[in-house]
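For this depiction, one protein chain was excluded, whereas all remaining protein chains were kept in their positions.
A, B and C label the chains in the order they appear, each numbered from 1.
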Amino acid sequence: MNPFDNISPLDYRYYGRDKDVFAKLSPYLSEEARIRYQLRTELALVKVLARRRICPASVVGEVEKAIGKITANDVYEGEDRIKHDVRALANCIRERVSDKAKPYVHFTATSYDIVNTSVAARFRDFTMDVLVPEMLQLEKALIAIALREKGTLQIGRTHGQHAEPITFGFAISEYVSRFGHAIESVSIAGDDLRGKFSGAVGAYNASALFFSDPEKFEAEVLNELGIKPATHSTQVSEPEYVADYMHSVVSAFGVIANLADDMRHLQRSEIAEVGESFDRAQVGSSTMPHKRNPINFENVKSMWKVFMPMMGTVYMDQISEHQRDLTNSASARFLPELLAGFYVSVRRMRKTMEKLIVDTGSLRRNFEKNRDMIVAEPIYIILAASNHPDAHEYVKQLTLEAQQTGERLVDLLYSDKSVQPYLSKLTGRQKEMLSDPEKYTGIASKKTESVCAFWKKKLRI
Amino acid sequence: MNPFDNISPLDYRYYGRDKDVFAKLSPYLSEEARIRYQLRTELALVKVLARRRICPASVVGEVEKAIGKITANDVYEGEDRIKHDVRALANCIRERVSDKAKPYVHFTATSYDIVNTSVAARFRDFTMDVLVPEMLQLEKALIAIALREKGTLQIGRTHGQHAEPITFGFAISEYVSRFGHAIESVSIAGDDLRGKFSGAVGAYNASALFFSDPEKFEAEVLNELGIKPATHSTQVSEPEYVADYMHSVVSAFGVIANLADDMRHLQRSEIAEVGESFDRAQVGSSTMPHKRNPINFENVKSMWKVFMPMMGTVYMDQISEHQRDLTNSASARFLPELLAGFYVSVRRMRKTMEKLIVDTGSLRRNFEKNRDMIVAEPIYIILAASNHPDAHEYVKQLTLEAQQTGERLVDLLYSDKSVQPYLSKLTGRQKEMLSDPEKYTGIASKKTESVCAFWKKKLRI
Amino acid sequence: MNPFDNISPLDYRYYGRDKDVFAKLSPYLSEEARIRYQLRTELALVKVLARRRICPASVVGEVEKAIGKITANDVYEGEDRIKHDVRALANCIRERVSDKAKPYVHFTATSYDIVNTSVAARFRDFTMDVLVPEMLQLEKALIAIALREKGTLQIGRTHGQHAEPITFGFAISEYVSRFGHAIESVSIAGDDLRGKFSGAVGAYNASALFFSDPEKFEAEVLNELGIKPATHSTQVSEPEYVADYMHSVVSAFGVIANLADDMRHLQRSEIAEVGESFDRAQVGSSTMPHKRNPINFENVKSMWKVFMPMMGTVYMDQISEHQRDLTNSASARFLPELLAGFYVSVRRMRKTMEKLIVDTGSLRRNFEKNRDMIVAEPIYIILAASNHPDAHEYVKQLTLEAQQTGERLVDLLYSDKSVQPYLSKLTGRQKEMLSDPEKYTGIASKKTESVCAFWKKKLRI
Partner (left out) sequence: MNPFDNISPLDYRYYGRDKDVFAKLSPYLSEEARIRYQLRTELALVKVLARRRICPASVVGEVEKAIGKITANDVYEGEDRIKHDVRALANCIRERVSDKAKPYVHFTATSYDIVNTSVAARFRDFTMDVLVPEMLQLEKALIAIALREKGTLQIGRTHGQHAEPITFGFAISEYVSRFGHAIESVSIAGDDLRGKFSGAVGAYNASALFFSDPEKFEAEVLNELGIKPATHSTQVSEPEYVADYMHSVVSAFGVIANLADDMRHLQRSEIAEVGESFDRAQVGSSTMPHKRNPINFENVKSMWKVFMPMMGTVYMDQISEHQRDLTNSASARFLPELLAGFYVSVRRMRKTMEKLIVDTGSLRRNFEKNRDMIVAEPIYIILAASNHPDAHEYVKQLTLEAQQTGERLVDLLYSDKSVQPYLSKLTGRQKEMLSDPEKYTGIASKKTESVCAFWKKKLRI
């Protein structure tokens, strides 16, 4: 098959063509992987049957050997014939084991015992083996920038307007903290996905025919895959665990989308405080060769726009009539797209941030633009604290005067006799702030350090 | 590439594995198709250049021959080197034409002149060549059922409760009408997608260097592909045309999702008025072989849940800063998934409806269940019309009495002297309704005919 | 009731407290209005009954007088007793008319004949009387800016990077065109909402008891309100008409959200090309009195974020089981929130744009920043057109050299002997572009004029 015959951009572009990404994701998120995990769940079942002496110990080896040879293609060919995917899967195994072993394959199981449990296991494995490690790499890259730039002066912005000074490291530490929190959430939710082995309607109807302790039997089978059962299940396990997991992923996606937006805007021609590093061979624009376009940040934001709305699908899939309707069957197959979309975005963000160029000249130049006005806030606060009756209005008029006359705000302040009584109470540090606004960064640098230290410890990186 | 290495269920399951579907969709929705349409747009450009004698006529033949040989793979290999997709495309052509022809390839074009225009052309072609014809097939199947069953009595339901009688054909004619309307909307919106050839920021900066009538030049290039320009464009054409088109598709998807839900519920064990036809080789359930599961209707509903939320992506992509940011670039690549998802669902619905089994026995049995109560409405209406002071309350009490005593409502009515003055005014037809509630179907049959005739004429089928 | 006891920000803040907004919206979007339109629909019914001589002509006058006295409160008190809203409404009328008139109130109607039809009428009236006129006011304001600033040089931006020059009027003309198109769409969809008078399950069961032409009867009743029937209806009319209308509104909302984002970003401290006009008494920030925050543009974007997702509700409400389940009843009550949210945003946008400050100094200063680099594109295009074998790479190297040496790009070009053969072919106008990049605005000014003229004519403003 020509990969460009595919329709999904993941398959033909973002995942399928990137060898590294493919190597990371295909063992978990491809259809081949989906089948593989289902086979492993069937194996888990016979292992427990053997341990409980329901079937001979040799069945385990037979099944293990059989599933090693079965491909997705085998299962699909079976499904083409009998129009049932999980039964085709069980048939694939049965055809490859002895008659003695056959009855124990899929023993007492309903299809979704296999499907649900294997989804939980592969999403969990994907989270722990691939996604969280990649997220941690990005977190490390962010921490490195934050600490390196903890003292690099930047004008803080609210409403897109210059506000009070911070440092560039402090700005990045926002994302150290939010993304650190996101890693925690994704880990917890990814490690708490639930399987089930309770039969077609959840009452252990079939397994109770053979076991006096069907819930214990269920727990043993799931334990083979390191998965816990839901407190209750119908044909499917409680959907809220998957919803929590997908929410944790979408929320984490929002964090890097926000980072991407921040970086994109800081890269604007007029701001130019950061830049994606530029590969000499790269064509920035087909007709404007001088541009340095934030294509990676744009891509991350764009992918977020693709996948964020998918939570609507997840929430609708919470609802399934009675012991289950199957209107959540096809839709559940699409969830790996969201996981893959997030993974490639984290990876892209990491690579881009690792090579991020910080333009200290621009940072300084932008800061200088409103340098004098920045002291308006501390003046106001200090006057107010010193019991000035209407500090806010006073400072507002002062700033208008400064704008009209072109004089420095602080000079106007000191030359206004009416406020001298208040100014005389200023501490040395407070006076210093007024004349030297770049010192008015609060505890930006120290906070950057503590935020980084907090998350390094918490995430053990 | 093993197709089961793919992540998207479209690629490995719903589109990629179905030869017929693949043959229908790949010429429009695959990445190969995306590249092909871009090449055609480049060809359209040189055709107009030749017609305007900007370039020699021979260039057209050269480019036509060149693009016949270029595959998506060629373009991607170029992109791998220079990191720009559309420039790689132009290079692929240039490398295959004479030096004389080279300058006219991509002449004055910006990337999105090519991308935007070719998206409009291929979505339009997909709509007209593939999607609408398939929708019309489903419409025909619905019309056939509606007319065949126009007189088949069914109890109408509101709140899931038996209400007043209709016919099964009338119930289907709802979808004849709604889906007919949807076909119209998809056709109109799909035929009104807009391209652009106005350069990097929409002001025709480049083309105005060479043409005194750049808007006319734009219109000529687009006309080669049968596409009109937007009234205004920036780097991209106005996004509302695509939003309208996607809305028309999602709204149409809602119609068949509703039909699927209706059929699914009519197939419930207790209702059993319809059934998906059952293939003898098919496994309905892995452990409950007697079940007849509405898997196709469930699938259609499930696909709707996947793709309906994608409108969120479309609406977010309306917003692009200034003459364009590129946060709508990756996301626009995913739109063909929605189109493919809708197409396969229409197709599945058509096939399922074509073989729909209507169980007249169940229809009758369900109708009989509340046969006597059904006359409550006409009694109430006739009494009210006859000036009964409190017809509603009277009938309510009468129904409670009927429920408690087990007597027929109509018998209670006729044996109640107090209402005889009202009953004496009844017309023969009204009397008939009261004793024979299956006649109380209003104009269900006639309406079915007129709805079908209306849409047959309007859609020319 | 204290308005601040309300929960919805519309009620306590954006609509309820603004006298002008309240006066505009309450006759259509309040609950009082909802009831009023239902009463009018009941009146429409008796008018047709009288015309058809089913009831005496005097009944019309009685009902007209009665509904003039009925308030929402009356209906709600009735509903509190009998737990049914539309029956309570009918009772309110019946209690206020003679016994002779009573039977004709709500004659043959089902609740949703009244509800559906009155929703169509009031949304249509709201659209035509209030929403479209306000949209046209904004359109006029945009046209005024576009024409006034059609020649005001601005650097065009893509990826947030300086690209090619346009004019500020041209940038605004994008919104003249997109919003003009939006006005058309909203008008068309708002004027095509459908009512129904086909009874409880859509088969005219009740009305066919009394009329031989129930569809004609339906059309006559709806015509009293200027509304057309759906081609088919069940208990409700086809939901796609409302979906199309809501889509038109949400899509239009996206246009002004995009405009708000553009203006917001142009107001950034570093760009400062536009400003919201600043009221002297206004407090921009509680502690940074010098800031000029784009609060109105932020508000519009924020409201879009509230209401855009509501399309999810609309799409889910397309699906209603059989002849109707009522899971779309409460949700439909919320649609006026979306309409109100859009209206207040259009109004806010109009007021803000009417007073928009355009800072030509900043526009010029920003343009100058990359003045020399801007010619890269025309150089490349002209060289390519002149058959330079690798114009793109050549210009790219030239720009890197210009950046490194600080020399002007155009000087480097003219001093490079290798390209003189190409340059010798330049027309006078082409040469002018290279030395004077502010002339490289394509047809920005002319296009602005034609776009404005087009929409002025089309919208008759």
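Here, a residue touches a chain if its C-beta (ideal position, glycine included) is under 8 Å from a C-beta of that chain, and two chains touch if they have at least 3 such contacts.
Note that the structure is a prediction, hence the values are computed from the model and not measured.
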Per the touch definition above, residue among A:P3, A:G16, A:G78 or A:P309 touching the missing chain: A:P309
Touching the absent chain when the full complex is considered, from A:L10, A:A182, A:L222 or A:L412: A:A182
Absent-chain contact - pick from C:M128, C:A144, C:A219 or C:L326: C:L326
Option touching the unshown chain, where A:F107, A:F197, A:F342 or A:F367 are the choices: A:F107
Residue, one of C:L45, C:V63, C:V86 or C:A101, that touches the chain absent here: C:V86
Chain not shown, touching residues in chain C: 1-17, 22, 25-26, 29-32, 35, 71-73, 76, 81-84, 86-87, 90, 106, 109-111, 199-200, 206, 264, 279, 281-288, 293, 295, 298-299, 301-303, 305-306, 308-313, 316-317, 325-331, 333-334, 336-337, 340
Residues belonging to chain B that touch the chain removed from view: 155, 157-164, 264-265, 267-271, 283, 285-295, 298, 312, 316, 366, 369-370, 373, 376-377, 380-381, 392, 395-396, 399, 403
Interface with the undisplayed chain - residues on chain A: 87, 99-100, 102-103, 107-108, 156-160, 163-166, 170-171, 173-174, 176-178, 180-182, 185, 198-210, 214-215, 230-232, 234-235, 238-240, 243-244, 247, 250-251, 254-255, 257-258, 261-262, 265-266, 308-309, 311-312, 315-316, 318-326, 377-378, 381-382, 384-389, 392, 429-430, 433, 440-444, 447, 451, 454-455
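The rule is short, and it goes like this: only the chains that are shown with their structure count from here on.
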Between chain B and chain C, centroid-to-centroid distance (C-alpha), Å: 25
Chain A-chain C separation of Cα centroids, rounded to whole Å: 34
Contacts with two or more other chains, residues of chain A listed in rising order: 264, 283, 285-288, 293, 295, 298, 312, 316
